[in-house]
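Next up is a structure, given as C-alpha cells.
Note that one protein chain of the assembly has been removed; the remaining protein chains are unaltered in position.
The block that comes next holds chain A.
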Amino acid sequence: MKFDKPATDNPIDRLQVVGQPHDRIDGARKVTGTARYAYEQHDVVANQAYGYVLGAGIAKGRIASIELDAARKAPGVLAVVTAREAGDLKKGPRNTACLLAGPEVEHYHQAVALVVAESFEQARAAASLIKVEYVAAEGAFDLNAAKDKAVRPEGDDPSLNDTHVGDFAGAFASAPVSLDETYTTPDESHAMMEPHATLAAWEGDKLTLWTATQMVAWGVTDMATTLGIPKQNIRIVSPFIGGGFGGKLFLRADVLLAALGARLAKRPVKVALTRPLMINNTTHRPATIQRIRLGATKEGKITAIGHESWSGDLKGGGPEVAVQQTRLLYAGANRMTAMRLAELDLPEGNAMRAPGEAPGLMALEMAMDEMAEKLGMDPIAFRLLNDTQVDPEKPKRPFSMRRFDECFRVGAERFGWSQRSAQPGRMREGNWLIGLGVAAAFRNNLVMKSGARVSLDAKGIVTVETDMTDIGTGSYTIIGQTASEMLGVDLDKVVVKLGDSAFPVSAGSGGQWGGNSSTAGVYAACVKLREAVAQKLGINSTEAIFAGGEVKAGNRSLSLASATEAGPLTAEDTIEYGDLDETHQQSTFGAHFVEVGVDVATAETRVRRMLAVCAAGRILNPKTARSQVIGAMTMGVGAALMEELAVDKRRGFFVNHDLASYEVPVHADIPHQEVVFLDETDPMSSPMKAKGVGELGICGVGAAVANAVYNATGVRVRDYPLTLDKLLARMPDAA
C-alpha cells in the first residue's frame, strides 16, 4: 500500500480496540518468565555451549602477541576464537569499528577473543588465562582538546550540511537582546537491563541466531556482509528484547562471536556481553559541545538563531546531530546551524534514544530559558511568541500538525506554573530550595516502510507475522489491537508473532518510528485480507463492516471464519510512503514541566514532580504510550542529574563501566509523574494517524530539570549532568 495522500476515514477510526488502554498481551508471559529472551533460549537447540568475550585492555594500538595455550587447556574449553581463527571478515555497513580486533585495536574493550566452554564459568575462567601483549599507540580521547581540529562530517547526507538562512551574523550583531553561550553534554550509555546476547547455531551453511536486536533485517544484512555469506543463509529470531534505546540497533560482537564460536566448536554457542563490555565494547551517545546564539527584539521576537555542535567519533563514524531540532522549533528569519566532527579513539558513538534532539534540546531549551530571563519574559510566553506553523527555513512548507502552544497552555494550567517565582531562589521549604522549570519537547516523526503478513484460520483466529520487534515498548499489543480493529475480532482472537527474519520486513524499532510504521504495515496487510475475505464471501469489500467476528454488508451477516471454508486465507502487504513527509514537516511536540528541590547545604537535587504534555498524533494505546513517556522522562532525569560516562583522557576509555558507578535514576529518584496526551489525529502520518512518542518523552526533560534547578538556586550550570559539585561553590548561604 502506498500512502501518498492524507488518510481519510478508515476502520481504525472506530477506536473499539485501537486507542484503548489494553494491558500488554505479552504481559503474562513476561511476568511468569515464559517470554524467552535471547540468553534464555535453552530448548530451541540441543547441546548449547557458552562463550565469553575478552575485551582489549588498551584503547588504541596493536596486538603484538596473544597466548592461547593455557586457555585452550583449561577445563571444559571447546574452542578459542581470535582474529586468526576467524579468517577473513568484512565490516558491516552500519559498524564503524570492526567487531573483532586483531592485529589492530581500535578502541578499549574491542573484542580480542572468545572462549567457548561447556559452562559459562569455565569460559570466563579460561578467558582470564589468555595473555595478550599490546603495543599501545597514542590516541585522541578528549573532545575539548580535539575540537579545533573537528571538520564537517563526511558523507552526502544533506542533514550533515551547514545551514544558513538570511543574514545570521548581521541579525545577531544588531539584535537588541542577545545570548551567546556554550553548553556541554557528556557521553552516555544506554544502560538497558538485558545485555547484548546471542545464541548461534549452524546447520550446514545455514546459521540461526537467537538474539536481542531492534532491527532484525539490518542484523541479517550486516551479518551476511561481515561473514561474506548469502543473506538467505541467515535467520534471526528475536521475539523478546529487554530494552534497547538504540544500543541494539546494530550488529554487535555477541552476534558475530557466537556465530564464529559455534562454527569452530561445532556446537551451538551462546554469548552475552558483560556490563563493562556493553559500555566500552558497544555504542554510546557521544558527548557534545554546543554553542547557541540567540538574538531577539526587546519584545522577544527571535531575529537570529544559531546552533553549532561539536562531537567526536572513531574514524569513519558520524556526529551527534544535536542541531537538527533548532532548524524547526522556533521562528526567526536569520538562522544557521553547523556540526563539526572530531576524530576520537573512544568506543564507537551512535544512536541513543532521540539521537540529536535529546542532547540538542538540553542545550537549546536551557538557552531559551536564559534568553527569556534576559528579556524579562515568562519562559512559556517567550516560546509561544516564537511558535511557527511552518518550517522556518522553508515558510511554504507547513507542519502537518503542530499544537505546540496547547501543550504549554494545558501543562501550565495542570502544573500550576503560575506558582513559579520569576526571581530565582525565592521558594524554600525547610532545607529545600524549590524551583520550577519548563522546556519544549520536540522530535521528528519518521515514517518507514513496513511489511506484515496476516492470516485467518477456520476458528476465526487472526495471526499477524512481521519482523517488527518489541523492545519493551508494547509492539505486540498495538499490533494486535490494529489487527483486531481491522478485522472486527476480539483481541484474544489475534496471535501476534514478531522478531523473525522469516517474516515480512518491518520498520523495526528505532527513532520512535516503530509504533506508527509497523501498525501501518499491519493495517495494509489487513486491508488486503479484508478484500480476500469479502471476495470469498461474495460481498463488496468497500461496503463490508467487520465487527464482532462477523462481516456485514447490507442485510447480510456472515461469520468471518466462514471465509476460510476452502482453507485459511493469508494476505501480505507493505506500507510505503509517498512524499507527504516532504510536502509537510512531520514532528511531535510536547512540554515538560519539572519541580525540583535542591538541598541548600549540599546542593543535592531531587526531582519532586514532573508533567509531560504530548501532541503526537493518535495514541494507539494510552497505557503502553504512557509507559514509554514516563520511562523517557526518567531517562531525561538521569541525563540532567547523574548520567555521565567518565572518560579517562590518558587511557582512553569509559572508566565507570558498571551500573554501580554509571548511575541511572532509581525508584527513589522518580516521584510523581503525569502524562497528558492531547487528543489528536494526524492524517499525514499514516492510515493509523499516529506518530512516535517513545523518544518525544525524553526530549527537553534535561533542560526542564536544569531550568528548575536554576529557578530554585539562581545558579546556572551549563555542563551536564548537574551534579552537586558544579553548583556548590555558587550556592547561596545555607543559613
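The rule is short, and it goes like this: contacts are C-beta pairs under 8 Å (C-beta built on N, C-alpha and C of every residue); 3 or more make two chains touch, one makes a residue touch a chain; residues count from 1.
Convention: contacts and distances are computed from a predicted model.
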{"item": "Omitted chain, identified by the protein name its UniProt record gives, among \"Polysulfide reductase\", \"NADH-ubiquinone oxidoreductase chain 5\", \"Acyl carrier protein\" or \"Xanthine dehydrogenase YagS FAD-binding subunit\"", "value": "\"Xanthine dehydrogenase YagS FAD-binding subunit\""}
{"item": "Listed residues A:I461, A:I545 or A:V655, member touching the removed chain", "value": "A:V655"}
{"item": "Sole residue of A:V116, A:A520 or A:L641 that reaches the chain not shown, by the stated touch rule", "value": "A:L641"}
{"item": "Residue among A:E181, A:D500, A:D669 or A:D719 that touches the chain left out of view", "value": "A:D669"}
{"item": "Residue in contact with the excluded chain [from A:A70, A:A422 or A:L728]", "value": "A:L728"}
{"item": "Where the unshown chain meets chain A, residue by residue", "value": "55, 57-58, 75, 121, 124-125, 128, 276, 431, 599-602, 604, 606, 641-642, 646-648, 650-651, 655-658, 660-661, 663, 665-669, 723-725, 728-729, 731, 734-735"}
